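Report on the structure given below.
Removed: one protein chain of the complex. Kept in place: all other protein chains.
Labels run A and B following the written order; every chain starts at residue 1.
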Amino acid sequence: MFVVLSPAHPDPMYKQVTDQIKDAIASGELKPNERLPSVRELSEALHVSAITIKRAYQDLETDGYILTRAGLGSFVASVERDALRERKLSELREELRRLVRSSARFGISAGDIVELTRQVEGD
Amino acid sequence: METVLEATDLTKDYEDFSLRGVSLTVRSGSISGVFGPNAAGKTTLLKVLAAQAPMQSGAVRVLGQIYETSEGDLKNRVGYVPQEPTFYPDKTATWHARFAAHYFARWDGAGFFSLLETFRVNPLKKVKHLSGGQKKLLSLATALSHGAELLILDEPTAGLDVVHRRSLLDRLRAITADGSRTVLVASHITDGLDEIAEDVTFLHDGRVVLHAAADDLMTRWKWVHYKDGSLDRAIEGRFATLRRQPFGNRGLTDDLPALREAVAPALASGDARIDHASLEDILLSFVKGA
Partner (left out) sequence: MDPILRRSSFFYVTAFVTYTGLMGRFMLTRDWPAFEVIPLFLPVWLISGMLASEHDERYAFLRTLPLTDRAVVRTKFALILSFVSAAWLLMTAVALFRMGDGVATPSTLVYVTLVCASALLVGALYQIGIW
């Protein structure tokens, strides 16, 4: 697993962790029922406080990506690809809403963004 | 741009170490930081620059003059806060103010007492009853109350609580805002002064290892985070610092343009990311060596 935390990143640390773990799950890098590193392990490896990791894991559990068994650790939940897709779509909806709004200030329409998306896909 | 302070080739032998060929310039109106590990020579350097200790060889020009001929004038125009403030222990801040007022040409008594109030230092308490942080604040108030154009501060945030530290940083920014004053600060980088320093000097083992504008450093130095194995050894060898960690390695470089081509594939596939480096990261790379 490849996790990069950046203090300069606009998202708070715990969200960077959850996002990257979600990515790893979606890409198959983390398999269902696979054991995640312990809170202590990850916090030491990434040089962030255990509280940050704990929060990240809690969020992941609330969203159904992982399951925590007291004493045993945290495991990737066996989520179906469709469910993952649905969840990601609703997250994307939020992000797009923000993107559309801020782009409008620059005179960029939703249509422009769609066109841009096609171009990027082609890259 | 005018320089208010120019040190050339300073040398001074001290107990455990020496300053060797230290040169630096401080731009007018700037906040300049001297950073480095303990015993790098920061305090000794500042003492020499503020005429608190003699140097063995080299030259120091302050505000266009030298201490040998204009000590009185310069000490009026330069405010110094030592790392360990010394005052007459049985006397009060008020007594010290009267003492200082006798010598400083532009002593601002009202300003001094108003600063003490902001800093919450009781002017009627004997200095020996003040805490270390309060003595520091008293020293600061003194340096700020005699119309100094150049302030030389040795670890000003050490011993201060969070609130006072923040207010000090804000104050330093405020007094240099109109360009009429210059601040030279020595610090351990984690004290928050790296946030406000515009020019940075790294001192290590008595030598200047880096002297550059902070902006320039932030632009040039970058971390390359990458998945183990996605960059080959040749590239890894070119990093100033390399850290192998469980969830991704990272390399520090100040020459990303030269490495960009080699790193491009990993970047494109998401196996690598570029990130900013903090002043602390950059300093550590010099201290540890690689």
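Convention: a contact is a pair of C-beta atoms (placed from the backbone, for glycine too) under 8 Å apart; a residue touches a chain by one contact, two chains touch by 3 or more.
If you're wondering where the values come from, they're calculated on a predicted model, not measured in any experiment.
**Q** Mind giving the shown chains that are in contact with the missing chain?
**A** B
**Q** Which residue among B:Ala105, B:Ala177, B:Ala212 or B:Ala264 touches the omitted chain?
**A** B:Ala105
**Q** On chain B, what residues meet the omitted chain?
**A** These residues touch the chain not displayed: 50-52, 71-76, 80, 82, 86-90, 96, 98-100, 102-105, 142-143.
We adopt the following convention: only the chains that are shown with their structure count from here on.
**Q** Please name which positions on chain B make contact with chain A in the complex.
**A** It is residues 225, 227, 245-248, 250, 271, 273, 275-276, 278 of chain B that touch chain A.
**Q** Using the touch rule from the top, collect the residues of chain A that touch chain B in their complex.
**A** 1-4, 6-9, 37, 41-42, 45-46
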